[in-house]
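One protein chain omitted, others in place.
Lettered A and B in written order, each chain numbered from 1.
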Amino acid sequence: MGSNMAEAHPVGFQWIIEAKLRGAKVIHIDPRFTRTSAHADQHVPIRAGTDIAFLGGVVNHILSNDLDFREYVAAYTNAPYLVSESFQDTEDLDGLFSGYDPHTASYDATSWSYANVNSEPHPGHDAKERSDPYQHGARGPFVETADGGIESDPTLQHPRCVFQVLKRHFSRYTPEMVARICGVPEETFLQVCDAWTANSGRERTTSLVYSVGWTQHSVGAQYIRAGSIVQLLTGNIGRPGSGIFALRGHASIQGSTDIPTLFNLLPGYLPMPDTRHETLSDYLDGVRGPEQKGFWGNSDAYMVSLLKEYWGDAATAENDFCFDYMPRINGDHNTYRTAMDMLAGKVHGFFLLGQNPAVGSAHGRLQRLGMANLDWLVVRDLSMIESATVWKDSPEIETGEIVPEKCRTEVFFFPASSHVEKAGTFTQTQRMLQWRDQAVEPIGDRRSELWFFHQLAVRIKERLAGSTDERDRPVLDLAWDYEVEGDEPSPADVLRHINGIDLTTGRTVNGYPELKADGSTACGCWIYSGVYANETNQARRRVSRFDSGPYDAEWGWTWPLNRRILYNRASADPEGRPWSERKKLVWWDEESGQWTGNDTPDFELKKPPHYRAPEGSSGPTALSGSDAFIMMADGKAWLYAPAGLADGPMPTHYEPHESPMRNLLYGQQGSPVRKVYGRPDNPSNPAPPEANSDVFPFVFTAARLTEHHTAGAMSRQLPYLAELQPALFVEVSPELARERGLTHLGWAHVITSRTAVDARVMVTDRMAPLRIDGRVVHQVWMPYHWGSAGLTTGDVVNDLIGVVGDGNVFIQESKVLTCDVQPGQRPRGPALLAYVEEYRQRAGITVETGTRIATAGGHLERAHIEPDEPDDDPPEEAS
Amino acid sequence: MTRENSFHGPLADPAGEAGHEDHPPRMGFFTDTSVCIGCKACEVACKEWNAVPEDGIELLGMSYDNTGSLGASSWRHVAFIEQQRPLGHQDAGLTDLPVGPSSTETTTEVVAEALEATERGGANLGTAPVDLGFPSFDLPGAGSGVENRTQFRWLMSSDVCKHCTHAGCLDVCPTGALFRTEFGTVVVQQDICNGCGYCVSGCPYGVIDRRPDDGRAWKCTMCYDRLRADMEPACAKACPTDSIQFGPLDELRERADRRLADLHAIGVSEAQLYGRDPEDGVGGDGAFFLLLDDPEVYGFPPDPVVPARDIKSMWQHAGTAAAMMVAASAAVFLGGRRRR
Partner (left out) sequence: MGVKTWLDAWPVYRQLTGEDPLGRGRAAQSKRSRTLESKTETADRMVHSVCPYCAVGCAQRVFVKDEQVIQIEGNPDSPISRGRLCPKGSASKQLVTGPQRETHVLYRRPYGTDWEPLDLDTAVDMVVDRMLDARRKGWQDTDDEGRKLRRTLGMASLGGAALDNEENYLIKKLFTALGAIQIENQARI
């Protein structure tokens, strides 16, 4: 679901074909019939944006028919725990949970906690930027209690136990409701349920694959929660052949999340400090509660080691290891907010490092206008990209919105080294780090980012030398003494420092259990600790598959600690025996008194299954011998999230921000905490209960083609790829083609309230209209790889998309919106602006459209405006 | 002077027949289209290795096929066929959906026109989606719900030079540019080819062609240089799902027979082998296929015949190269008619 694996990850798809040849059944649930569907046993067309309704239906089917893997659920999930009496469900509040404040469009999550547990200090009436999720990193939000302290009902019968709360929450997600919302016939839906449950349990497992078809929604995080709940109920986490595969789309996008270039994270999913954290201990208390159970309990060691790596000798216990040097966040600083801040003139300079937002980000026009309003822009890429030339050949030149002679942005284009011109590691989609050796030297001015940022660091340090300004201390004290090869740091030495070094011996540590909170270790990213164990680059291991068995795991190195399946303690029953011989992975070996098996056990090696934590313990010690989910604050997998999410403890079907449909389940139409930016330059198409949604009657979704790569800089420029997919097209069903008078290979244009985009028409049976609640709904699809540069050029599909974000992670909703389609090409130049304006007027669109997000009870609340603060005030001018 | 079956019929050892002593086993391709995901890695890997130029950035709209046909600069070609037919034991999910007419017919028309504008007028190669004459639901007012588009499948298949046991191109080549290698494959030697073009009409599959710029004839060499280094051809090596399999032809034929039996066993009764039979009109192909429909659906001639089938008797009577050309033209003419 939400993945077109054969097209987006063709080489990974060999394993699906392999599984199929061995008898596995493959089901593809996707709005259109793709190259993946062509190889599925069953393709299930679904309306884009309704996956939670579908998955909720699966949960309901499982719970109503007692099809869950009960022993697994009872032992490893939080199903038995009781939820607070003050908790109210969407069933009670017409689609909202208790604690909602329409004024700030955010929740106070206090009432979601377990019954007798002191849960997260709640965000109160802070805006959702200050609420939990993005400040957590990946740690479980905490639940303070000693083991056994949570009130529970092992029989799962108590009306307030998670199991029953879940059952009630999804009780309305019946096959009939799934059919009405998703357009999936009841019979088809039940076939999927049967296949899923029949292939789960002791002897069998089912895997779930998703990609950005799930994440790019205003409720994206909850899509994944919904998938997780199904996989937990069916016992499909931590076991061989089970799990949830998040297929990621870029060579090291996993790495750039682990070692983040993200505003709210530090390496290893430690949260970025915020304004509540005056001292290191404030910060650490925010990462792990004092009584925190599980491995986040050691986050003091992870953080102190990071500070030691950042500031070296300057970081001492006396000065809080320079924690004070950390900048603080206090709100939303995501890339879309930043683009808006560029338009507002608040951002002076911008670096683009192998990314092309003029084509690849939602609302390309906003991105380009933002970049045309900078003081300076640095672009580093292999080839010339549209983002570097907004002043020269952007679509806004044609419309007259950007005039080169009036565009002030100073642009530096630096040619970058390619993957064969530098050494280093990529982290692939299953968390495996693989080292690349350098093949050739880069020519001309081509350089790596390592070179570039080393040069910046060295020169800035020189420039600031002798400064007495307090704000320059973090730069002057910054440890930047990596081994240098020529004029750039040795990537291997940087990786050593990421791995971590024992400062008393100067040697690399062998893993995160060796990290200390006393300043005697330095480590750049605790989850990567072990990648340079024994002073050896483990990511460079290349033991051929011909010379090793399936579990030898000596190719590359997978975090954490070369473990291949996370939470694999759950592959054994509470007593430590494999659930079945057929599906064994790790188990307790009584004789040797430790966990053993085919994978690195994701558990303390010598902790026996019957271990119970002593009263008052915390951290890993507090985990019992059957607490398989060792990173969670209660050692359990969460069917119900008592804290940590902005939009509710359980997934709920909300219609997309732009939808042709009223929510059939609740008065609450869309996500009540989605990030909306009501601005004249970011209009929304109306959705029920707002009027005029019929002006944009079709459901739009976009995705990749095999033959191109994202924004196209690495494919549209290459003749061998450009010739394989030589033009931008829009896929429509024959029915829609007839309705709108579109002809195969002819021109059409797709229109939203943002703009109109030209494309050639591809009429195909692979697009089928769906019957949604008694009416026929058409879906259209476009690939989004085109722009103005390269051997094949075309309009920017992302220009159609507005900026609306998931309330948890701020990812934009770009997988579903509404649109109109008309035959022929769009108007050119300034006439385009007038044309789109005419559509907006017809649809009655104002800045408030789409921002009245609280609709429970059937009435529209007043418009919700995302606060511009805390970045509102003019920055203090420095002397 | 010639041996039995030098020009047609089964021939156990084409390389030996061509004078190669102590030669390696005959190597070939078995393309199992039932696992082809249509990624076109074969097309790119081939072009990268053999430095085949880009040959047209043009939208053909034959589903996802923008290559159109094999040619001088397309030595691999992935065909995409959208059909109103079920695939064995697949549920395409379209049953019961409120759909009207299929697009197949309309797109076929448009694509045929588009193809005629291409260099080789590829439409007559039959690679366009084929309407099999299933009942059309193209009723007035269709699309509102009562008529169902009941079945659908999307086939993909990577085509390549067949490296025939009896290769028409080779038989008619007057310069010795085309030759049979020690691996039993058929290769154009660019240092010899003078661009006469006889081979183009000699090929019953429409594979070999001349490049407009240099006039010489080009086609798949089965990566002759790689084979000599004991490496597999670039396309087979890249193929993500092992749809393109490379190896000794004997082994491939056994493997294909097993795969065919497996598919029949799980209910894919439409699966069939193409080019596997040494008794066929070209003595069997060095590159053969497992298809999920009749060959013409994929653009293959259903019954290819080497133009030199009758050459032995002709040689005896006339023995002129001119006659060969006549035979070649006649065979192509006949082959073409049969395909219609």
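By our rule, a contact is a pair of C-beta atoms (placed from the backbone, for glycine too) under 8 Å apart; a residue touches a chain by one contact, two chains touch by 3 or more.
Quick caveat, the model's predicted, so the values are computed rather than measured.
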Selected residue (touches chain absent from view) among A:F33, A:F321 or A:W391: A:W391
Listed residues A:Q164, A:S200 or A:T427, member touching the removed chain: A:T427
Sole contact to the chain not displayed, among A:I27, A:V219, A:I811 or A:L832: A:I811
Chain B residues touching the omitted chain (full complex): 1-2, 6, 15-21, 39-41, 43-45, 48-49, 170-171, 176-182, 187, 189-192, 224-226, 228-229, 231, 234, 237-240, 242
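The rule is simple: only the chains that are shown with their structure count from here on.
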Chain centre separation in whole Å, for chain B relative to chain A (CA means): 44
Touching residues on chain B, where the partner in the complex is chain A: 35, 37-41, 43-44, 47-48, 53-59, 61, 63-64, 66-67, 82, 84, 89-94, 96-104, 106-107, 110-111, 114, 142-145, 149, 152-156, 240-242
In the complex with chain B, residue positions of chain A that touch it: 6-7, 10-11, 13-14, 17, 21, 33, 35-45, 183, 185, 187-188, 191, 705-707, 719-727, 729, 733-735, 737-739, 743-745, 760, 762-766, 768-771, 776, 791-792
